[in-house]
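First the structure, which I've put down as structure tokens, then a few questions once you've had a look.
With one protein chain withheld, the remaining protein chains of the complex are depicted in position.
As written, the chains take the letters A and B, and residue 1 is the first residue of each chain.
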């Protein structure tokens, strides 16, 4: 019965206007009508599964952050991650999507209205699945799947901050931050490039394939500012300002989280191709190479600087490699990928140590992984991008591939713009919350742990927790 | 051998640019009408991956249930989940599938026999993959993938009960329940609607797209009856019958489980479309909206009723939203979805508190999440279903969309039928087990924990467990 009526709708849709996709724009499918629809369906199903993988990253972030911090704050961290995805999906649907992609007035809800009539929000969105409802004329994605994929990215950007401010942040303040980041700050940054804004409109266009800058620098710089404004956890620095180790409560959970993020990244990067084609597996291989290079480089660096191969550093190194390769993965060689990942692995270890010495308490290294290595990823593209059919233009090659410095200049401009804008915006948000007394819990609450003080129940039962005051 | 020809052929293929794909080499695309086969293959691959996501829910259920209960029973809970999927797949294959879908005599095994000849069970089931072996003429699913997807649902229905009877149930009794639910009770309920039975045959057909009623109410009401028949855990109520908090041993594990269930639901709901089409991403978006609305509403409700934003309530709220939207997600607007999810988030918190006060010990809130919100989902469809090309008929719209009350009446009839039938069946099963002395462990065994008493070894080593007697 279902199919019967759908069949009718399909026939109508097919009989309608000529395909929005001209051969120039989308020449895998030279035909119009049903066979184009074949590929369109595959594209949409592909992005659907990729988005699901990106949503899995929320579990990964939760485990990494909870594992690398204290047991007494573990439930609070999981709650923040739960809310990041809940708030993120709704805020990005309400206004974020329309800010990020100005073509879609009113966000996803508004887009539904626009596409399906004024009653869109109240109407069944299944009515029209014709080619005209595709998100744009270049990529064959329908609005819903485009939104689904991008909303997962928004939630990711938000949740990066969670670990950096762990152990001392009021839950209500964090909620306010999450609303503003997913509804406003992140969408504005995205609009500059993916949304067709000034960074993409430059003569030499900004290259940020999967978001080293747009996603990770945004999360990373918000994390840095958050950690600075809120100040270190009690006990992190002694009276002389010397940092003390505050080991996480569960490395097994943290590294499980790293594995889940690794898996999720195979939705993040290959999915950013935005269509199901033969480039997808290449991007997948390069993603794995960057991760491997980052993990090995961070392990070696920690071995050299800290005397032993540190487990959480290796895990962060794997993530650092993944963050850094996001920008250029569509245009990098295997060589460029391995170099980008390896440098990220070195950088993340040095950055974690430097940030800690600088008096900034970022318990999970969120800024080092996402901010520093996100920025490095943008630069790496300016250096190592090859000439490729994706951007198609010689002047977009990196410095080492004979493209001149114009791409590097664009990348640096984008990097500075993102870093400055996000830092200022995050300062306003966290500064405002601080001024309003909504940012940091009291000393007693911090010592008791946020699980009990903010949520009314411990994250671990009395059968598991040795000492809640640690 | 498969790969053997590979190496050789590879060299040949590399040698020349002539069409690598001749019909001889790759004749899937010419054998039975290439273009139809294309989409049929895509449909089957799509459902395959969706079913894998649904199987992932087993890990999610295990973590939620183990996390929300005591450490001394954690291994027992994981074992029950392991057996639910093992028993479920085999029992559903043996008889359940044929009861649920009467078109397939003898279950999957029998179907194989029917399709491939009398030796089906003993023959290689790869012999025939022609279109005639497709499950039916409407949905282009082959019998195996249809079975694979539905078997995952059967295991899901069974495992809902696991948490409700945690901490005091004999393992052998639970095994018996699992056999009966996946082989008999759940398949009978499914036959009423998805199997073409009386609920689907009503003039205004019952609407349960992904199983708010068929799957979740079945599991939820079995959970309620199980919890009532077996009685509360020792120490749950004081001498005055006042409930005492028995906090779970690991909220981080529980919320990780919630995330995995969230991910798995993207197989559950979109996969219930039963084909790869452009409706899939819409369903995915609405799934995310329902989850987000449920989590936020439950958080707010717990904040108001319990003074603090409770983490496990928020997690259960996310699940409640997902449970409730299953029924109508094919016909709901964004508005209807958000409302359905939000109401579910409120209901689950109130229900958990009410059930506890009523003297029923459901340690993880299984009935509140799956039973109450499953029932709410059926009602919500009767209220909020729009007119859509999926059901195609005005009289199937919900009350608020001008469809009259006929859909609501059908939904209520279905709700009552499922609730009553499952409650009676579960009462017979659990009552019978109780009468046979197979339901509840002794007091000493319960105090010692089921890990040791039922399985002979603790779930946590002496290096982790503070006190096994808690």
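As a convention for this text, a contact is a pair of C-beta atoms (placed from the backbone, for glycine too) under 8 Å apart; a residue touches a chain by one contact, two chains touch by 3 or more.
Since the model is a prediction, treat every value here as computed from it, not as a measurement.
For the chain missing from the display, the contacting residue among A:94, A:205, A:284 or A:413 is A:284, taking the whole complex into account. Contact residues of subunit A toward the unshown chain are 3, 6-7, 10-11, 14, 27-31, 33-39, 41-42, 46, 49, 53, 70-72, 245, 247-252, 255-256, 258-260, 262-263, 266, 270, 276-282, 284-286, 288-289, 291-293, 295-296, 299, 306-312, 314-315, 318, 330-336, 338, 386-390, 460, 464-468, 470. Where subunit B meets the chain that is not shown, the touching residues are 1-14, 16-17, 19-23, 25-26, 28-42, 44-45, 47-49, 51-52, 55-56, 58-59, 62-63, 66, 74-79, 81-83, 85-87, 89-90, 93, 108-109, 112, 120-127, 129-131, 133, 137-138, 140, 142, 144-145, 147-148, 151, 171, 250, 253, 277, 451, 454-466.
Just so we're on the same page, only the chains that are shown with their structure count from here on.
With centres set at the average Cα position, the gap from subunit A to subunit B is 30 Å.
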